[in-house]
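Removed from the display is one protein chain of the complex; every other protein chain stays in position.
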Amino acid sequence: MSEILLQIDGKEVRAREGMTILEAAQGAGISIPTLCHHEKLEPYGACRICTVEVEVRGGTRLVVSCIYPVEKNLIVRTRSEKVDRIRKMILELLLAHAPDSFVLHDLAEEYGADKNRFEKEASFCIHCGLCVRYCAEVKKKNAVGFVDRGTRREINFIPEIASKECNICKECFPLCPTSYLQATFVLTEALAFPSSSSEIL
Amino acid sequence: MDNNRIDQIIDKHQGEASSLIQVLLEIQSENNWLPKEALERVAEKLQVPFTRIQHIATFYKAFSLVPKGRHQIHVCMGTACHVRGAPRVLDTVQGLTGIKPGETDLDLKFSLETVNCLGCCALGPVMKVDEKTHGKMAPAETANVLKNYE
Partner (left out) sequence: MARLNSPEELEKFRQELLSKRDPNTPCISVCAGAGCVASGANEVIAAFKAEIEKQGLQADVDTKGTGCPGFCERGPVVVIYPEEICYLQVKPEDVTEIVSQTIKEKKVVDRLVYADTTTGEKATHESDIPFYKNQERNLLGSNIKIDPKSIDDYLAIGGYSALAKVLSRMSGEEVLGEVKKSNLRGRGGGGFPTGRKWEESRNAPDEIKYVIVNADEGDPGAFMDRALLEGNPHSILEGLIIGGYAVGAHEGFIYVRQEYPLAVENVTIAIKQAEAYGLLGKNILGSGFDFTVKVHQGAGAFVCGESSALMTALEGKAGEPRPKYIHTAVKGVWDHPSVLNNVETWANVPLIINKGADWFTQFGTERSKGTKIFSLVGKINNTGLVEVPMGITLKDIIYKIGGGIPGGKRFKAVQTGGPSGGCIPEKLSDLEVGYDELTKAGSMMGSGGMIVLDEDTCMVDVARYFLDFLTDESCGKCVPCREGIRQMLKILTNITKGKGETGDIELLEELAEVAKEAALCALGKSAPNPILSTLKYFRDEYEAHIKEKRCPALSCKELIAYHIDPEKCKACMICLRKCPASAITGGKNKIHIIDQEKCTKCGTCLEACPPRFGAVHKISGEPVPAPIPEDARTIIRKSR
């Protein structure tokens, strides 16, 4: 694997071919906020909060650092007025759904995001997809998945699979930034798990 | 819908996972909706996780997870139709049938859906009932069209 030299926030960073900007930055001790990223999972590119500015072919572009591959002589800026504006807005949009999330709260402080900017909308899921992807890619059980699209998109446990697999696993629970996952599981368990009353009889 | 018929449809598409959407479209078209048992059968035969089928069946508008009425009413809400008064046509149809888009009436006679462009834009507003497309619909005419359906 050949070595690639690039510049992040004015600092020269060594990376390997095939790395993403995020991986290169983390390796150099430069922090970029993420919500949907996890080192055990394929990059997802959904939260967009890891957006950074890059200079490429004479122009400036905004890209998500968790997916954009490193290039020779790439110049990256992880903070700028525009980047900060975007991160602040993303947080404000998500805080309308999950105003009490610790993860969002900490980031909101750093970027000056106002959790009351938008009217609250009941639905604590921020669609980071960590639960769905972890269950699919790491545990390979596919007990929880997405349904529908757009603003109606939600996560949904498959009762037949979840009733067998989840109680002995629950590895996805700590991943959820808003605890919505745990709530959904409990609800599914109470309302939709196949009844075991036949065993009692 | 029995498993044999489902298996036939799957085999027609060489049992390929990439034909998943095509398989579901055929089942939807023949059966008018996608029962859970049918989805489970497809998941089993095509060896795909049920979450993927669940996502597809809810992501795409063509699929219905609940039984539909005998007659499908589609009111086009594309731009050209909108500009020529489609919302008023929809309001009238809602009033006549008593249902909103996405719903089916209690007799299972009509199911109502909006659709985002049928491609007959020059004839807006457009309403399709089953296979027949009606162009230049005025709200007052919808009653005449719908009364012909049992």
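A and B label the chains in the order they appear, each numbered from 1.
Note that contacts are C-beta pairs under 8 Å (C-beta built on N, C-alpha and C of every residue); 3 or more make two chains touch, one makes a residue touch a chain.
These numbers come from a predicted model, not from an experiment.
From the options A:L6, A:M19 or A:L94, the residue with contact to the chain not on display is A:L94. Within the complete assembly, B:L25 is the residue of B:L25, B:L65 or B:V145 that touches the hidden chain. Residues 45-49, 51, 62-64, 67-69, 82, 85-86, 89-90, 93-94, 96, 118-119, 126-127, 129, 146, 148-153 of chain A touch the missing chain (whole complex, contact as defined above). Interface with the hidden chain, as seen from chain B, comprises residues 16-22, 24-25, 48, 52, 55-56, 59-63, 76-84, 88, 91-92, 115-124, 126, 131-135, 139-140.
One rule holds for everything that comes next: only the chains that are shown with their structure count from here on.
Chain A and chain B have Cα centroids lying 34 Å from one another. Chain B contributes residues 49-52, 54-55, 58-59 to its touches with chain A in the complex. On the chain A side of its complex with chain B, the touching residues are 132, 136, 142-149, 156, 158, 161.
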